[in-house]
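Input: a single structure, listed below in structure tokens.
A single protein chain has been removed from this complex, and every other one stays in its place.
Chain naming follows the written order as A, B, C, D and E, and within any one chain the residues start at number 1.
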Amino acid sequence: MKELNQPISGDDLARFSGPTTFMRLPLAHALDGLDVAIVGVPMDIGTSWRSGARFAPKEIRNQSAAIRPYNLTTGDAPFEVHNIADIGDLAINTYSLPDTLRIVEESFDAILTGSDVVPVALGGDQSITLPILRAMARKHGPMAVVHVDARSDSSDETFGERNTSGTVFRRAQDEGLVDSEKVYQIGLRGTGETPSELKTPQSWGFQHFLASELWNRSMAGLGTEIRRDIGGRPVYLSFDISALDPGFAPGTGAPEIGGLTSMQALELVRALKGVNLVGCDMVEVAPAYDPTGTTSLVAAHLVYEMLCMLPQRSETVE
Amino acid sequence: MKELNQPISGDDLARFSGPTTFMRLPLAHALDGLDVAIVGVPMDIGTSWRSGARFAPKEIRNQSAAIRPYNLTTGDAPFEVHNIADIGDLAINTYSLPDTLRIVEESFDAILTGSDVVPVALGGDQSITLPILRAMARKHGPMAVVHVDARSDSSDETFGERNTSGTVFRRAQDEGLVDSEKVYQIGLRGTGETPSELKTPQSWGFQHFLASELWNRSMAGLGTEIRRDIGGRPVYLSFDISALDPGFAPGTGAPEIGGLTSMQALELVRALKGVNLVGCDMVEVAPAYDPTGTTSLVAAHLVYEMLCMLPQRSETVE
Amino acid sequence: MKELNQPISGDDLARFSGPTTFMRLPLAHALDGLDVAIVGVPMDIGTSWRSGARFAPKEIRNQSAAIRPYNLTTGDAPFEVHNIADIGDLAINTYSLPDTLRIVEESFDAILTGSDVVPVALGGDQSITLPILRAMARKHGPMAVVHVDARSDSSDETFGERNTSGTVFRRAQDEGLVDSEKVYQIGLRGTGETPSELKTPQSWGFQHFLASELWNRSMAGLGTEIRRDIGGRPVYLSFDISALDPGFAPGTGAPEIGGLTSMQALELVRALKGVNLVGCDMVEVAPAYDPTGTTSLVAAHLVYEMLCMLPQRSETVE
Amino acid sequence: MKELNQPISGDDLARFSGPTTFMRLPLAHALDGLDVAIVGVPMDIGTSWRSGARFAPKEIRNQSAAIRPYNLTTGDAPFEVHNIADIGDLAINTYSLPDTLRIVEESFDAILTGSDVVPVALGGDQSITLPILRAMARKHGPMAVVHVDARSDSSDETFGERNTSGTVFRRAQDEGLVDSEKVYQIGLRGTGETPSELKTPQSWGFQHFLASELWNRSMAGLGTEIRRDIGGRPVYLSFDISALDPGFAPGTGAPEIGGLTSMQALELVRALKGVNLVGCDMVEVAPAYDPTGTTSLVAAHLVYEMLCMLPQRSETVE
Amino acid sequence: MKELNQPISGDDLARFSGPTTFMRLPLAHALDGLDVAIVGVPMDIGTSWRSGARFAPKEIRNQSAAIRPYNLTTGDAPFEVHNIADIGDLAINTYSLPDTLRIVEESFDAILTGSDVVPVALGGDQSITLPILRAMARKHGPMAVVHVDARSDSSDETFGERNTSGTVFRRAQDEGLVDSEKVYQIGLRGTGETPSELKTPQSWGFQHFLASELWNRSMAGLGTEIRRDIGGRPVYLSFDISALDPGFAPGTGAPEIGGLTSMQALELVRALKGVNLVGCDMVEVAPAYDPTGTTSLVAAHLVYEMLCMLPQRSETVE
Partner (left out) sequence: MKELNQPISGDDLARFSGPTTFMRLPLAHALDGLDVAIVGVPMDIGTSWRSGARFAPKEIRNQSAAIRPYNLTTGDAPFEVHNIADIGDLAINTYSLPDTLRIVEESFDAILTGSDVVPVALGGDQSITLPILRAMARKHGPMAVVHVDARSDSSDETFGERNTSGTVFRRAQDEGLVDSEKVYQIGLRGTGETPSELKTPQSWGFQHFLASELWNRSMAGLGTEIRRDIGGRPVYLSFDISALDPGFAPGTGAPEIGGLTSMQALELVRALKGVNLVGCDMVEVAPAYDPTGTTSLVAAHLVYEMLCMLPQRSETVE
């Protein structure tokens, strides 16, 4: 049985010390032997309102130092069943969105080729999801996608640009990266330039769950339903932190009121446990608008819960 | 058919650009042809705890630049049915509460005389509501009032002053500006100098809905009930942002814990759609205590929802 | 009938003025005639993540100036039935946790000996609760304890230290300070170094109420149930503000997502009214992480609600 | 020899504890035996830009807890030669500038009549200086005034109001409260509605020292010169914290760049030691714009330096 | 004589009201009759460290509302001699640096062709200066440039990009836009990837004035010297706010310690009065890192001082 990477314990080193890898895991320079690779993608120029997500990977990791390995609520112990490492940040081109998207796509191709690692991306803005989906689809074919977000991100273009944080899912649909009947967009709300912002993706088959339909309710049931609907398909989970209400996550690029609560986000991710998760991301945290660190903390904890929801690999158990 | 004012689109001009009118609407210098006029009243010296609401009209407008014209949740499209403009701020006397209240009253008289515009006031503290009600009542007679607030604002006087943010509804009742059986005070909670702070307005016939009765519940039902109870009467909606819990709206003059959620506020305003709204205000946002901008954003979005709840005018439809 | 201390009224002195005692009550230098004594314990070196609770007594008192004497929701009027004073802060040794714990224990012994005052402690971090429980148990024997917190604080030691914020309830159990079948830990969640962090205290008989079991629910029922289960036993209430979700209380030493809401906290404390409360504390507020003051305000209001839940003393009524 | 009030020592009680009187001095309820009385005047509605100075007395006192009794630079020991107490805040009318100015004037009349106490006022905005000067002049006749400020505050009226923070010195001149040849306005800069903002007070004889003339220079020489020019006349010192550059004191109602440094402020106050100071004030600190507390700290320390510059009273020495 | 645009007076409308144009000047939709046009360029994706300058035009304008028309220190009255308007923001493409630079260049070509207006640009990051210089040089030929900055911005490329905030002056030199013997880079300091960061521009003839040579000194002399050295040449002034020390201007994309003071910046700009200024910019303000607004205020005031230094046009005087 191989030895699994473990976070540094708070009993060995005070939590405000140590490397700022995710949960103070080892920093890996190669993928050998890894089940899961956490990777930062600090790109923020695909956003239309408040920039600053370039600092999100760093702050999510900073806040993650307070998370311990055992999930007291669910009983999960992800570091006992998976070999997880932080592989640092991609060397993006901070001045060019197209060039960065190319770098992300090539980097994910490299990660996915010749390894079965599950990549967990720390954005960055939502624009990074498209090149990730491209690389993922080359390996897995059209995937089911759970997209938690305030917005459907299905515009055609803005200022003539076709690859921004607002166009990800139209491109993904057009390019056949997703199984359009199995795309779940959860937390949608707010306002649009045209009434078609929801209708268009619905016409593709995307399933929409408006935040307003979920208020004052547990999301465990919805999560379970989606898990069953997905079955054994490969699934990608993309979590835009603006899905949460700004009361719970103010530090984001385009906050929208009336969102999900942190509790609902936990319920959803936990209920999805058991799906065939092949990759996931956490995007749109903007630390400059998060003076208490709460948003980065929520994001870090949700990434931890994603680690808990990963399917158990046969080779990692005895 | 007249052409209706439209907000500047985010596809034409980046959202961090453009005029800081509400939602980047045209700034109107006259009321001709308008159905709705948004007006700032940056008065903050009627407050007893944290001052600073004088900057609220500016910050609510700043945050409103992120709102798009179509309401994706409700399907409303207010700019397709109403002609709406921002008419700027009243030229108040920032050193004198009585003089400012006089200016507000005269300005609203001027607005309401010879036009059927619905005024939407951006406070400022709650003290601005009294002169507005006076002007409104001269036109509409005693009105139904939906007052969303942590407090009943029905004191008789403080420090010998009879017109402050805390005395508005006693004066309104005394002066016959409101239909006292049709005054709904929603979100009440907290503490009082005397136990009479709720009992007195109840003795006038005001209907009280304590926040604690509404916790963990949808407010759609209550909104519907109130809408039916009001029937076709002219209604004024006054929204003190302190009605919300400080978890959702910390930036206010006198925060009070245990309040409404943003979701409940949306439910309430949406459920009231269809009443004969003749005017409304959003008061008590204090930007200096709102480092992430969340409170101004909530306020801006609720004002947008008020635009969505406005009754359709016959002359603006085809 | 003795005359009871009253907070300074906002009608007599503007709320931003006056002494920064709790609710602007008199500062008492002796316990004679008091039913309740509010005491600050500004110790923050027992915390493992974000320090700064040393400023909590000052900020909780600052925010408490906005609270009025009558509880409009419950009808309680604590200052009409109890004689309450602020007795200032203990003269702790800010450089030494063991020495401060000794000072706290001796000070509480002194408070409890020869008076029947109910002490209400404003922490400081959770480590202050152990010496308080020691002094309380000397007077009352093993007590029922309602412990509202994100964590069970039942570790054996950290860095070789046996008395920190994380070990309080193991020490209390070991020393027989608590009635272990009547210890209620409410709001638990998050992650642990080992899976035993909940199982160990459960093995002692502690009753656990995970936050996730309480989401989207009123806590009034749970509070009532606990109140009945406790019966007439002497009860100590320890409230670690991290029990609340960081959306409602970001300013704490170790925030944990998915916590209680402010509304639930109010429901719980109010439902406990009638128990034989012999002491209580409010701990782990960290003002440096609370830019809007919301956390201190929540803490101040919950302390006020504790005053409302105090059992009526026969000698104070007529 | 009478016993003099002493601040609580940091060796006796941790500095984050204790009363929030100035430097943790005793709170006096009467003036008997006092040489100096520190009094808060938390009025902020006379300001034209950012409000919030109502919280200044509280925050200046909070920051003053870090100041120790001996002046290590100058050797002064004010608590060995003067009997100093904090007498709390005046009970102002927070809704009315005219009524508050009346209260201030009457309160200072009461303070000055029948005692020889030197009042040290913690504002509040600059508007409080006029009623203080009126009361002072009734006792001392026309005084020399050292006015450290970014602006001359010599407008005639604004919005029809004749008593605001911007009109203090015109009123003082018109009413004969000051010895116009001995009024020193120091730190002036910035912009004006008309070019006369400096020329008018110069025409009365006021002596102007523009900030730009003082840049990169010690102010010790200027202070000495002014001290000599004043001679034995009674002097009032009014210090508007906006005199300092916002790099040193950002938390003020109307910051103006290019101001004095903290070092220059210290030099000036120290150089004035020996004048016949009969009263002084520190105004225009706005804590809501001071996230690090620096501005309140600067203000607190400058007030301490004013205590150091007080002339020694014959009756307090042996 | 034509009538000149005037800022709205604070005596007519409270300063927290009114349009958020620069100094509340009229918003002009055409250049006819203008001498000076203030234009926002909210582009921030050319920066390598902290993003957020996209909000700078808005915040600089917000802070500019506190500036009055007359310069009390210098006696200048720019609105009596120039016709100045704010012409709003350019409609940039926020997702693409190359496309935005193209838009800026074309927009400035349009501004400069057929008008003699002096453009004053509010950035945005420093990358906007290159397209402005291109347009300016087409009209004026190679210009003298006063570049106040912490860095020389003369890299060749970064991440393969040749047009970023760090390459502006190499491109300008290569393209012959500047008179290389008359380029003054002032405030340089800090660290570089290679030692050539200063030597290379020096080899082109650029004149360097390191911040460390200017510490503790007036910059009036240097400004005068530069003014004489420039003579009658057309001059462009580019002011990167990071030239200032972060003690005076923390809210910038890449703060560097040991910079100029606000006082020195004022001295420099004032000493340059009389040069043939044909355009200028203020760049790199990052409001998200400026919680007190000080940096935007400094920037706004320096822009005002640039208006004061403009040469008097013969046609605007009588």
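Methods note: contacts are C-beta pairs under 8 Å (C-beta built on N, C-alpha and C of every residue); 3 or more make two chains touch, one makes a residue touch a chain.
Source: prediction; values computed, not measured.
> What chains on display are touched by the one that is not shown?
Per the contact definition above, the missing chain touches A, C, D, E.
> Sort through C:I45, C:V104, C:A137 or C:V168 and give me the one touching the missing partner chain.
Considering all chains, including the one not shown, the answer is C:I45.
> Going by the contact rule already stated, which one of D:R24, D:R170 or D:H301 would touch the omitted chain in the full complex?
D:H301
> Looking at the full complex, which residue from D:A66, D:A91 or D:L210 touches the chain that isn't shown here?
Result: among the candidates, D:A66 touches the missing chain.
> Touching the hidden chain in the full complex, which residues of chain D are there? Just list them.
9-11, 14-16, 66-73, 75, 77, 216-218, 245, 247-248, 261-263, 266-267, 291-294, 297-298, 301, 304
> If you put the missing chain back, which residues of chain E would it touch?
Here the touching residues of chain E are 48-49, 158-159, 188-195, 197-198, 210-212, 215-216, 245-247, 250-251, 254-255, 257-258, 289-291.
> Going by the touch rule given at the top, which residues of chain A touch the chain that is not shown?
Touch set of chain A with respect to the missing chain: 12-14, 16-20, 27, 40, 42, 54-55, 57-58, 62, 88-92, 94, 291.
Just so we're on the same page, only the chains that are shown with their structure count from here on.
> Measuring between Cα centroids, what's the chain most distant from chain E?
C
> Between chain D and chain E, what distance separates the C-alpha centroids? Give it in angstrom.
Once rounded, the distance between the two centres reads 38 Å.
> Determine the centre-to-centre distance between chain B and chain D, using the mean Cα coordinates as centres, and give it in whole Å.
Measuring from centre to centre gives 40 Å for this pair.
> Which chain C residues sit where two or more other chains touch them?
As it turns out, chain C has residues touching two or more other chains at 14, 16, 216, 245, 247, 291.
> Which of line, ring, star, complete and other names the graph you get from chains that touch?
Per interface graph, the chains form some other shape.
> Hey, which chains are touching each other here?
After working through each pair, the chains in contact turn out to be A-B, A-C, A-E, B-C, B-D, B-E, C-D, D-E.
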